[in-house]
Each structure stands twice: as C-alpha cells, then as structure tokens.
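Can you keep this structure in mind? I'll have questions shortly.
The chains shown are only part of the set, and none of them has been moved.
As written, the chain order gives the labels A and B, with residue 1 at the start of each chain.
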Amino acid sequence: MLGPNRYGKSGVRLVKLTREAGRHHFRELTVSVALEGEFERAHSAGDNADVLPTDTMKNTVYALARQNALGEIEAFATRLAGHFLRSHEAIRRARVEIVERPWERLDVGGAADPHTFRQSGGERRLTEVTSADDGTAVASGLEGLLVAKTSRSAFTGFFRDPYTTLQETEDRILATSVRAVWTYATADIDFGPAWRGIRATLLDTLAGHESASVQHTLHAMGEAVLEKYGAVAEIAIRMPNKHHLLVDLSRLGLDNPDEIFVPTEEPYGLIEATLRRGA
Amino acid sequence: MLGPNRYGKSGVRLVKLTREAGRHHFRELTVSVALEGEFERAHSAGDNADVLPTDTMKNTVYALARQNALGEIEAFATRLAGHFLRSHEAIRRARVEIVERPWERLDVGGAADPHTFRQSGGERRLTEVTSADDGTAVASGLEGLLVAKTSRSAFTGFFRDPYTTLQETEDRILATSVRAVWTYATADIDFGPAWRGIRATLLDTLAGHESASVQHTLHAMGEAVLEKYGAVAEIAIRMPNKHHLLVDLSRLGLDNPDEIFVPTEEPYGLIEATLRRGA
C-alpha cells in the first residue's frame, strides 16, 4: 500500500571561505538531499533501523565541504550522492540538488577587491544529481534569469474562440524568467565552461530570435543548445510569460505608442518544454 | 526532438460575490490552466494556428465563473477542463488546478455578519482536475495546514553512521505544514463533505498517533483515510519537518527541560509518500 516515497533534508545552506595568499574565495550553496529505498518498516511499523536521520545529511554536507575542495557544484553533488547511496543498504537512490548564489568580487577603484564580495543578483546556477545502483545522472542548469526582449517579438495568427479578445501584435515585450535544466550524455564534462557556454547560447538565441511566440523562442533556444553542444542529451526549459500590459491612456487624452507598460506578476503565461536529441 | 511540453495560464485570481437576500457569499479562487497536445508547429515553425492564447484561458475562467454557480472547486475545475479539452482539436489534455483561500463570516456581537468576511489563515483547499479523451481524473486536497504536536512524538532507534550526532528523543515537538492530495476512484462524490471528513481524519490521526517518526505518522494518516473513505484510491502526503531546536541555556547557568525552543525555517526535513489501496 506504500507507493512512491522519499525523505531528506532541504535548505542546507553553506558558505565556504577559502583563503589563498592575498585573496579569498567566497562561495554560497544551498543543498537538498532526498533518499529513496526500502523504507517500508519505518512507515508502517515505526521502526527506524534503516533511517539515516536528516540531521546526519546536514552534517555530511558540512563535513564533505570541509574535507574536499568544492569544485564545480556538479562534482560536489556527485560526491554527496555517492556517499549517501553507499551509507546504508536500504538506500536505493540518492538525489542531491545544489543551487549556487553567485558572489562576485567587488570592484574597488577599478580593481577586483581580494576580500570583498557582492551578491550579483537573482540568477542562480544549479545542479541535480541522482545516484542509483545503475549509475549516476547529472543535470546542470540555471534559474531566475530575468530577461526582456523589446524587439522582434510578435504574437499573431493564433486560434480564436468566442472568448478570445486578445489582439494580434507584431511588436510586444517578451519578458520572462528563464529556468533551464539539461542533462549530459556523458560524465566527461568540464562543467564550468560547459555551463557558461550553454548559458550564452540560450541568451544569444533569445536575443537574436524572430519570435512568433514564447513557445517558438523557447524551442529555438533548446535547439541551439542541442546543436552546439553534442554532449547535451536533453534540455528542459520553463519560461513564464511575464506580461507587460500597455496602459490605456486614451481616457486621459493621451496616446500610448507602445511606450508605457505595467509589468504584472499575476496572472502569467507558463510555457514549458523538453527538447531531446532526435533519433 | 520536441519532448513533453505544455503551456497555460497560472495565477488567475477571482472573487465571486453572490448576493442572497440579507446575506452575501464571498469566495476567492486562484486558477491555473495547462494544456498539452499537438503543438509541434507552434514550437518549431512559429505557426500559432493551434494555439489558444493564454489570455483566452483567463477570459474563459471569468466567463464560466459568471455563467454558472461556482459550487465546489472540483466541479468548477471539471467544467473548465472539459471546456478547454473541447475548444481545439490539437488539445489532448487539459489540466486545471484551483486553490481556494477560505473566507469566513466575521463574528459580530456573537452572530455571523452577513456582509463582512475574514480570511482565516494560511490553510488552503485545492483541486487538480485533468481531462483527456480517456476521461477525467479529479484530485482534492489541502495545503498550508500548519500544526504542532507536543506529545507522543519520539525519534529513536535510527541508523547511525560516523556523521550522526543527533540524540534519540522520546519527546519532541513535531511541527509540520501538511500538504495532502488524494484521488477518488469514482466521480460520484459529494466533494464538500468528503473534503471535510478527510481533513478531519488526517488531523485526528495526527493528534492521536504515537509517533515514532514523521514517516510513521504520515503513513498512519494516509492509512486512516484509505480505511475510512472507500472512494479514495490514493493519497499523497508531504510533510516538512519544521524543526524546533532546544535552546542550550547551560552557558547561561540555566537548565532547559524541553521548554524553550527556536523554530527554524531552514534547513528542514522533507518527508513525502503516496499511499494506495492494496490489491
């Protein structure tokens, strides 16, 4: 009667400060761990003999962060997932997600300060690693990348039913917060350069695209990544349509030639798709 | 190359005010719509001929709310999902989620005021309805139900590895925010009374359970629902462990016999399981 189940620790926050001569490194991660396995006894009988406490997961994150160079988040997540998979025989699958908040060096008098850092914004780098007996899957991604495209974005020729009042437009603001997560066909990846290259490809495509819709641009972004990065097996992209409503100024005796908009939080369109390498 | 994809409108908020003689009714819903289907052309070619605008989805929510009594949220979601499924042949699956924020009548001088309402808290009632050619699936649920149990909650006998420092406890605070979503084996349900009954069963079980762990209590809660409500096919429960840390007052020369705690937001344990009716 017990179906799919998992348990773990979420929101384990961690700063690692590394001191080089004359220069510090400051990194901030949030780690989540989820385990699946043979936990029937814990659920039905209250027998915890197979249950690794979630408090231990937290300790383990800190201990492994202390004992090893962090490296790319994909490497740290893989190390953690492997550790948990091996920690008790009941555990059949360990999933570790890491989100990194980027801190950049503060620019002081034109030079990067060695000991002061600025959190540069809402965008996050992330990884999702799953380890099981049959191997380890690594995904990389980004989220919270807020962008607006003010040209080459149309929405025309759509299906109209009796409740359709939207006007066609050749020129609208396309604003979105990109979330993209991709998996690699191989583990032999230099994750840092790959991440930066894929991020740039996503953004270059977004900027250059003659957009007929959010779907159309999302598809082009995913396609460009698959074409350029042979090691990417698939990519899932989620792009909310953060609507910018043209303000009706006619009652105030003014025109509004696509100039003054209200950015809105809700409702919002939500477009999601996965693109895979074809057969 | 195009894998799973969907699009829709989220965060469509709606208040319906109904006027009876001498008495108003005030209901607030947030509706989300997601469609799946044959949208290849829109993605790859930018051809929107099959695309029902998300703006139309919003209009439709308002139009159908105006034209019909809302009734239970399950009924309104079913009506909406059916409408979208039939609106264009490219659409193969329509999913509608509704979250209701509860407003209760204000008590004035000992009596329920007919025209003034109070939003009673963080708990929400929700439904998820999916319509496809092969039928309609209805799920009901609740979220944001914040509870704390200060007795009959232990955590002992767990697995210890070298990173385990947690002490066993026979008496801890179990605090959580319950999210539970269940599906019915039949559509012939009186959704309001069923929802209230299942909610009460979840809470009664939580309160009365001799808890050996969050998993143990979660399982008991799901089991109690399945036993008592034959129409429930399965129930998925998600219970974060909102840790309350005992404050160490020994350095202040004081003891702390399980009395003063710090409630924390992160990290948090996260326990999730689905229970199904056995064969």
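We adopt the following convention: a residue touches a chain if its C-beta (ideal position, glycine included) is under 8 Å from a C-beta of that chain, and two chains touch if they have at least 3 such contacts.
Remember, predicted model here, so these are calculated numbers, not experimental data.
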item: Oligomeric state of the whole complex, in copies, if 2 are shown; value: 4
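In the analysis below, only the chains that are shown with their structure count from here on.
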item: Subunit A-subunit B separation of Cα centroids, rounded to whole Å; value: 24
item: Contact footprint of subunit A on subunit B as seen in their complex; value: 1-13, 32, 34, 39, 42-56, 58-60, 63, 87-88, 155-161, 163-166, 210-216, 218-219, 223, 226, 234, 236, 240-241, 265-278
